[in-house]
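One chain of protein is taken out of this complex; the other chains stay put.
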Amino acid sequence: MVQPIDVDRVRKDFPILERTVRDGRPLIYLDSGATSQKPLAVLDAERAFYETSNAGVHRGAHQLAEEATEAYETSRAAIAGFVGAQASDLVFTKNATESLNLAAYAFSNATAKAAHAPDSVDSRFVLSAGDSIVVTQMEHHANLVPWQEVCAKTGATLRWIGLTDDGRLDLSEIDSVIDETTRVVSVVQQSNILGTINPVDVLMARAHAVGALGVVDACQSIPHMPVDVEALGADLVAWSGHKMLGPTGIGLLWGRAEVLDAMPPFISGGSMIETVFMEHSTYAEPPKRFEAGTPMVAQAVGLAAAVAYLDEIGMDSVAAHEDELTGYTLERLESLRGVRIIGPRDNVDRGSAVSFVVDGLHPHDVGQFLDDKGVAVRVGHHCAWPTCRRFGVPATTRISPYIYNDRSDIDIAVEGIMAAQKFFGV
Amino acid sequence: MVQPIDVDRVRKDFPILERTVRDGRPLIYLDSGATSQKPLAVLDAERAFYETSNAGVHRGAHQLAEEATEAYETSRAAIAGFVGAQASDLVFTKNATESLNLAAYAFSNATAKAAHAPDSVDSRFVLSAGDSIVVTQMEHHANLVPWQEVCAKTGATLRWIGLTDDGRLDLSEIDSVIDETTRVVSVVQQSNILGTINPVDVLMARAHAVGALGVVDACQSIPHMPVDVEALGADLVAWSGHKMLGPTGIGLLWGRAEVLDAMPPFISGGSMIETVFMEHSTYAEPPKRFEAGTPMVAQAVGLAAAVAYLDEIGMDSVAAHEDELTGYTLERLESLRGVRIIGPRDNVDRGSAVSFVVDGLHPHDVGQFLDDKGVAVRVGHHCAWPTCRRFGVPATTRISPYIYNDRSDIDIAVEGIMAAQKFFGV
Amino acid sequence: MNLESLYQDIILDHYKNPRGRALLSEPAGESHQVNPTCGDEVTVQVALDAAGNVVVGYEGQGCSISQASASVMSELVAGLAPAQGDEIRRAFVELMHTKGAAEPDEDVLGDGVAFVGVAKYPARIKCALLPWMALQDAEAKAGIGSDQEGTSAP
Partner (left out) sequence: MNLESLYQDIILDHYKNPRGRALLSEPAGESHQVNPTCGDEVTVQVALDAAGNVVVGYEGQGCSISQASASVMSELVAGLAPAQGDEIRRAFVELMHTKGAAEPDEDVLGDGVAFVGVAKYPARIKCALLPWMALQDAEAKAGIGSDQEGTSAP
């Protein structure tokens, strides 16, 4: 039996949730899909680092530098442990977008280098016209635009797996879209707009069957459910710290050791080198190879405190809590006249982000009424514009709860929707 | 008359300076060239942001999102103002290394895209064999390795301006090294290893005279003296927040509007787009074009507090304080038997970072004795390995003070050097 | 409740009954503007009539604020000399930057005064400005008007 979350107790750890918005309304934060709030433990850990051990890491021989390095690497180990990984396979970036670009640039960089020195790179990353890259129609822009850019630079072609009307991947297309020309398959594990949880194991298996590399965007899964990155069957997995109670400014890329090892550098400079001459340089082993410059040390420390906090609650409990809340949200929304859910309506293989449109009302106007009730939701295309087009809507309103939300928050959101309908007479 | 800095008062703002290291020695932090310490005002600003206004920026329609966006953009304006720039010309990155890579990738990305669609990019960024890129022999790896990578990807050739024995640029080489083949000149304003301040105006003028773009690495200048980025004569200027009292995880790239506007994107994804289709996307105007993904919001807020703190002291005062300290450091070191300064020995056009070697002692061992006295300095190649080779040393010890240091700190460092000499009998 | 200052009746009326919403048959300049945050879109077209006055056409999709703003805009500037339209546009842009504290001049802004409450909601200011930015851009493309300061929207 998983332990239920004591939401009232959890809320006490988040000072921001005590504030009011607009005309003194208590804040109801239902926008955790964009970014989560941060518990005191995270703020305290960052501050303690700055107040006691701040220094350059991997560089100094003084005590502070030793402590900072220890803090940074201990944090890496803790965060790796949280997703069942080895510390040496975990790269720190500034956000998931950088992580996905790191993956994408392995291809465009290797391709450009191969043109001048074919033996300098691993041929798995060298693309040419005729090669294809596969994504899905529910990708966040962060897992779409970088691959468009790779295509523009290498001549490869972008393909995608389409969606069914209820917001699932059209799995019937997998074998035709992912074929012998495919060199990389990059898919989201849990859609930030639809809430859909995809069968990444199936997609990764198909990718490997045709000799392609597999990338998973786990931005919306790792914060919300237990994920063992090694068990996903992927070669690379990207996610962000700020959506899982961590500070802004830190992201993660996990990679299978052998794949990371074969990848050329992305951002280059100090700390990622082995030797440097004016004429040429050699590079450090992963993860350092991908961490050029002064890293996000305080943010790594903060994120380690965040995973400790989540571990304390238990990711099983987080998932169960959200699952319950998702069921309730779907039920309440479906009971409203004129409200259409964009994404799966059955609470199976779906996360807690629920998007919807209201007949006759633009999402911006719906959001405004929720805001007026103190409810923070996101309105817009949620960085998944092609997904909106697929469903024939310019934008949606999205409710995305987390560990500090409960049914009463959903109730107030529903009141806001009804108030908007009433006001606009729809 | 510039106001002298009240070091004792300043130190009270930095909690870490109250701690002891090793066997109860008061910490003497002389490693600000690696990263500076952070005043309470910066820690408080970051925390206040998280506790009151944390939300996704540029995305939500709720009050928190409005406040977060306002905090982020107000911070941008404050930081831009600090260096005499327009907010719209200032890009946030994770560190200076990313900023310099952003500049370098403009060339390799444009070159790769031009091969498939010549009209899709600005030809100033398209390189080919026969083109040259010019740096100096005193660059930090962050302003060397990315350009080596550009060369490896485009076939261009890397050239560099050499150094005189006293650690200055050999200006006699400028006109021969920077010639009609040169497409970009990228130089450090103040060397992090030698302390040399370079005549960037001369270099930028020469770059522009041959039609090349000019990039300045201002990592070690902007924290230590008044800098008006628009007056440098450069097209792009890169620096970091963490070396100027700001948090880790935030860097800056300033660009002339017209140049930024002509640059292709670097990291792509959400927030940097204008429209997105599955097949192709169009991009936002700078600075957004270069800020894909969830940005370092809290870090921007912290850095804005840092520049306010520096403004309060006055950058003239900072520069005067360091100048005085540099004179003293040079004098004390020169008075020591067997100590050789690597870099300018006259206190003219030089910053406060002073590198030296001790006959018969490896810098690691020198640093260990300083550490034992509570003195934190950096030992090694300071991410400027080719510069070390130029001076025939494997590494140096570097003293790099800031606003919280005074002469007594230098005195204790000198004691540490003498203790090491005595112990090793050299 | 605050929302009534945002959604004034005039705005709701323009939203539900947009004035002059149609494209031109022979536009001299056209601009398509999007709010990349939310996907609001508006296309504005301009031309000059025989008397040298502005003819405006538009189309769009988006929230009540952006669509009402387009309707108000077309009503305000159509038939005026370009310079007069510019003046109104500037007054509207200025109004949007007053944080809701201004007392807008109805003689200049007509129904546009109803947008005063929008200025209190930073995320909605962009919605209100979208058609005006498109107007400015379309005129610049058509070579209409004294005001060439911006050919691209902010």
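Labels for the chains are A, B and C, by order of writing; each one numbers its residues from 1.
FYI, a contact is a pair of C-beta atoms (placed from the backbone, for glycine too) under 8 Å apart; a residue touches a chain by one contact, two chains touch by 3 or more.
Quantities reported herein were computed from a predicted structural model and do not represent experimental measurements.
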item	value
Neighbouring shown chains of the undisplayed chain, as defined at the top	A, B
Selected residue (touches chain absent from view) among A:285, A:311, A:359 or A:411	A:285
From A:39, A:60 or A:249, residue that would touch the chain that is not displayed	A:60
Candidate in contact with the missing chain, chosen from B:13, B:89, B:372 or B:409	B:372
From A:274, A:316, A:331 or A:411, residue that would touch the chain that is not displayed	A:274
Missing-chain contacts mapped onto chain B	22-23, 362-365, 368-369, 372, 379-381, 385, 388, 394-395, 423-424
Absent chain, residues of chain A that touch it	58-62, 65-66, 69-70, 273-275, 284-285
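Definition applied: only the chains that are shown with their structure count from here on.
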item	value
Chain at maximum distance from chain A, centres defined as averaged CA atoms	C
Whole-Å separation of chain centres (CA-atom averages), chain A against chain B	30
CA centroid of chain B to CA centroid of chain C, Å	44
Inter-chain centre distance, chain A versus chain C - centres from mean C-alpha coordinates, in Å	37
For chain B, residues contacting two or more additional chains	59-62, 65, 273, 275
Per-residue overlap in chain C, given as positions that touch at least 2 other chains	37-38, 121, 124
